[in-house]
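Excluded from the complex is one protein chain; the other protein chains are retained at their positions.
On to subunit A.
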Amino acid sequence: MIILNLNYILNIVITLFLIGVLGLVLNRKNILITLMSIELMLLAINLNFVVFSIYLDDITGYIFVLFILTIAAAESAIGLAILTIYYRLKNTIRIDKIKNIKS
């Protein structure tokens, strides 16, 4: 059994979420890193739900984790499909080269 302070886990989760936000803001390379940092933010939210579900002894947090996982999988699949089409049309996925989405 793990014996740990709650604040330590919460600080780790918040740091993970803010790394995701930092990746969204600082990223100038390509859209793949953007999607990955969105995944990191969703992972931090999931960890937060699980930690509070254990701390408060309530199983409802697990259900929300399952729904967030569903949304994350759908979002990454559709985002990567759009990315593939864009690469096929414009032959680049640099963020600063994207001027219009409509081809």
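Note that a residue touches a chain if its C-beta (ideal position, glycine included) is under 8 Å from a C-beta of that chain, and two chains touch if they have at least 3 such contacts; residues count from 1.
Basically, contacts and distances are computed from a predicted model.
This complex has a chain not shown, and the name its UniProt record holds, of "Vacuolar fusion protein MON1 homolog", "Proteasome subunit beta", "NADH-ubiquinone oxidoreductase chain 6" or "Ubiquitin-fold modifier-conjugating enzyme 1", is "NADH-ubiquinone oxidoreductase chain 6".
In the full complex, subunit A makes contact with the omitted chain through residues 1-7, 9-12, 14-16, 18-23, 25-30, 32-33, 35-37, 39-40, 43, 46-47, 50-51, 53-55, 59-60, 62-63, 65-67, 69-74, 76-78, 80-85, 87, 93, 96.
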